[in-house]
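First the structure, in the form of C-alpha cells, and then the observations on it.
And now, chain A:
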Amino acid sequence: MKGKNSAGFLALIISIISIPFMVTNDYYLGVLIFTAFNCLACIGLCLLMGYAGQISIGHGAFIAIGAYTSGILTAKFAWSPWLAMLCGVLIVIVIAFCLGIPALRLKGHYLAMATLGFASIVHIVAVAAVDLTGGPSGIVNIPRLDLFGYVLSSDKQYFYFSWSVVALSIYIAFNLINSRVGRGLQAIHGSEDAASSLGINITSYKVQVFILSAVFASISGSLYAYYMNYIDPGPFDVMHSVLLVTMVAVGGLHNIWGALIGAIFLSLLPEFLSFLSDYLQVLGIEYQPDYDTLVYGGILLIIMLFLPEGIFNGLSSIIQFIRSSFRKFSGRAAGRVE
Partner candidate 1 sequence: MSNSILELEVLCKNFGGVVAVSNLSLRIEKGFITSLIGPNGAGKTTIFNLVTGFLEPTSGHIRFSGRIVKHMKPHTIASIGIGRTFQNVQIFPKMSVLENIMVGRHLRSRAGILSSSVLPPFLRKEEKLIRAEAEKQLHFLDLSEFARVPAGSLPLGNQRMLEIARALALEPKLLLLDEPASGLNARETIAMGELIEKIKQMNITVLLVEHDMELVMDISDYVAVINFGKLIAEGPPVEIQENKDVIAAYLGE
Partner candidate 2 sequence: MLRLVNVNSYYGLIHILKNVSMHVSEGEIVTMLGANGAGKTTTLKTISGLQPVKGGKIYYNDQEITGASPEKLVGLGIAHVPEGRQIFRPMSVYDNLELGGYLIYKHYGRKQLKTDIEQTFALFPILKERRNQFAGTLSGGEQQMLTIAMALMSRPKLLLLDEPSMGLAPLIIKNIFQLIAELQADRKLTVLLIEQNANAALKIADRGYVIETGKIVLEEDAEKLRTNQEVKRAYLGREQKEIWE
C-alpha cells in the first residue's frame, strides 16, 4: 500500500482504536460490530465485482454456510470455534469451486440470476433441513470466540477483534490489487479477449477470486455466529445477498474504500432513519420502521441514477471540484493583490 491508500488505512486504524472511547452505548457498539461483518463480506465482493467484473447476488449464501458450519460444529459437536471457522472456510472453498466453474462461464444477467438462485436454494435448505440446521428456530448456545484462551466476552473486545479482521482484509485486498494477480483480474474486467491473448487463464482467475471472496463471506458468517451466540435462517434470505451487492455498488464498485463506505453507509442507514424519525415526528410526520425498505430502495435508485460510480467517486469528485474552484478563487484573489 502506498500514498493515499496508506493514509486512508492509517485513518481507519485510528478510527477503530478511538471509536469505543466515544461510543459507549452497547447498542450502537453492537451495530458497529454488525457493520464490520458487512464490511468484511463487501470487501471480498468488491474484489469479485469491482476488480474482476463478475457479479454475484449469492454471497449471502456463503455467509450462511460459514455461520451454520461454525454454529453446528461448536454448539452440537463442541468443536473449538477456530477449528469450526476453518472448517467453514474449507467447505465454502469446495462449494465455491463447484459453483464457480460452471457459473462463471455465464455473463451479466445470467450470472446474476444463477448466483441469486444459489442463494435461494441455500436459504431453503437452512429452513427445511431441520435435523441439521434446526429449521426456522435455528441453533442456540454457540460459544463466543476466544483469543489464545482469552474469551472475547465484552462488546468492546469483540469490536476491536472484528474490526481488526476488517483491517487485515483491507490490507490483503490492497496487496492483491497491486500485484500480478490483481492486474490480471482488472485486465479480465477490461477485456477478456485481450487478457487471454496475454496469457491470462481467465477461467482459473475468475474461479480463484470467486473462491477468495466467498472465503471472506464465510469468515464474516462465522464471526456473526460467535457474536450472536445463536443463528436462524431469517437474516440469510435472498435480500441479504442483494443488500451486499447494493452496498458495494452504492459505495463505488471500482474501489475497496468505496465498498467499505457503502457497507458502513447502508449498515448505519436504518439507525439514521430511526434517529431521523424523532425529528420528523416533531414536524408532524409519522415515520415508521416499515418505511425503511421504501426509503432504502429510493436511496439506492437515486444513487444509481445520479452517481453511477457510487458515493466514493461522487465524494471525491465533489472534493476535487471544491478544491479546484478554491484554487481558482484564491488564485484570482492573489492576482488582485498584486
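By definition in this document, contacts are C-beta pairs under 8 Å (C-beta built on N, C-alpha and C of every residue); 3 or more make two chains touch, one makes a residue touch a chain; residues count from 1.
If you want to know what made the cut, all candidates are chains of the complex that A comes from, given by their letters.
Keep in mind it's a predicted model, so treat the numbers as computed, not measured.
The listed chains 1 or 2 are all part of this complex, yet only 1 touches chain A.
By the touch rule above, chain A contacts candidate 1 in their complex via residues 172-173, 175-176, 178-184, 186-187, 189-191, 193-202, 208-209, 212, 254.
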